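The other protein chains are all here in position, but one chain of the complex has been omitted.
Now for chain A:
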Amino acid sequence: MDRFAWTSGLLELGETLVVQQRGVRLYDGEEKVKFDSGVLLLSTHRLIWRDQKNHECCIAVPLSQIVFIEEQAAGIGKSAKIVVHLHPASSNKEPGPFQSSKYSYIKLSFKEHGQIEFYRRLSEEMTQRRWENMPAAQTIQVNKNSQAGRIRAVGIVGIERKLEEKRKETDRNISEAFEDLSKLMEKAKEMVELSKSIANKIKEKQGDITEDETIRFKSYLLSMGIANPVTRETYGSGTQYHLQLAKQLAVILQTPLEERGGIMSLTEVYCLVNRARGLELLSPEDLVNACKMLESLKLPLRLRIFDSGVMVIELQSHNEEEMVASALETVSEKGSLTADEFAKLVGMSVLLAKERLLLAEKMGHLCRDDSVEGLRFYPNLFLTQS
């Protein structure tokens, strides 16, 4: 374990993440060390281990230090492991958690599995040796090929220094950003606590709090992104914003709906609306909350949720049950149809075509033939010809 060095855990220029795995414990040879629960990251250049509880605790060893690796199968009460044999630490290694070690190998213990995949990727990286082609802006790690390494350092040391400075500056910016972010989060946390306290008060005195105050409170929650603890209102977790949005949607979606036979899936609506807006996009939740209000606002559209969980927007004038009648005609003409075939014929999305056929089946007009070749619908002759 003395080959490891402390690191920020941020990837260098030219270094790419290959795979990562949670729940990994480290061993110095046969002995457990205090690094017992972390995320193990494999990059093109290094093996990095970061403590899951304390993100600041992060160590790494260059892949060039690895001699070979072997798998150690899991046993009863023992997790599967990868044994990593290492070259001796170089003299100019950065400081790390261990000054010395009596072992020349470490073990990676995969408490949450993932060992097979990790071994595969690590073997690949060992074969490809990509770190040799893309020197990351770290101090040169001198491995067994120390002569060649030293010669390389002399040649490009100027560039290395510039990259090092840039990296330090980026690191500084990022640490400043993290610090500022932490302070900001502290304040946000206070807001969350306050909102919980208010929510409790509201719950205790249902009916004594004014409509106005509830509306205000909900809009505060919306601004902060705090989940609404006070549920069971008329408009779900909607706010004034969603009310306005619902009215806007009724206008925007009128024509598109007419062009698409009066019905669109909510996902289609999401894409359509956001593509049109370009900026200040709607979140999926915004859309759902607004659509939930459509009916109660007596707007010409409504939200409908099928048994499968699929959500659609329909024109009020659209009657899916009537469409089922025409679907039955289409299926009868062709003898039988799958959702794909029906969708192509009618010019609908497969998602909605399937829902219509399922509805027709639910209403007793169609029968299904469920086989490995797919789901096929036939007119229900049991009903019509008995």
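Operating definition for what follows: contacts are C-beta pairs under 8 Å (C-beta built on N, C-alpha and C of every residue); 3 or more make two chains touch, one makes a residue touch a chain; residues count from 1.
The rule is simple: contacts and distances are computed from a predicted model.
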Identity of the absent chain, which is to be given by its UniProt protein name, from "Serine/threonine-protein phosphatase 2A 55 kDa regulatory subunit B", "Large ribosomal subunit protein bL21m", "Vacuolar-sorting protein SNF8" or "Coatomer subunit alpha": "Vacuolar-sorting protein SNF8"
From A:L13, A:A188 or A:L297, residue that would touch the chain that is not displayed: A:A188
Omitted-chain contact residue, chosen from A:M126, A:I226, A:V346 or A:C367: A:I226
Residue among A:A5, A:C58, A:L86 or A:V288 touching the omitted chain: A:V288
Residue of A:T44, A:Q65 or A:S265 in touch with the missing chain, whole complex considered: A:S265
Which of A:E70, A:E132 or A:E213 contacts the chain that the document leaves out: A:E213
Chain A, residues in touch with the chain not shown (by the definition above): 10-11, 19, 21, 55, 114, 116-118, 121, 173-174, 176-178, 180-182, 184-185, 187-192, 194-195, 197-198, 201-202, 204-205, 208-209, 213, 216-217, 220, 222-227, 241, 265-267, 270-271, 274-275, 279-288, 305, 308-311, 350-351, 370-375
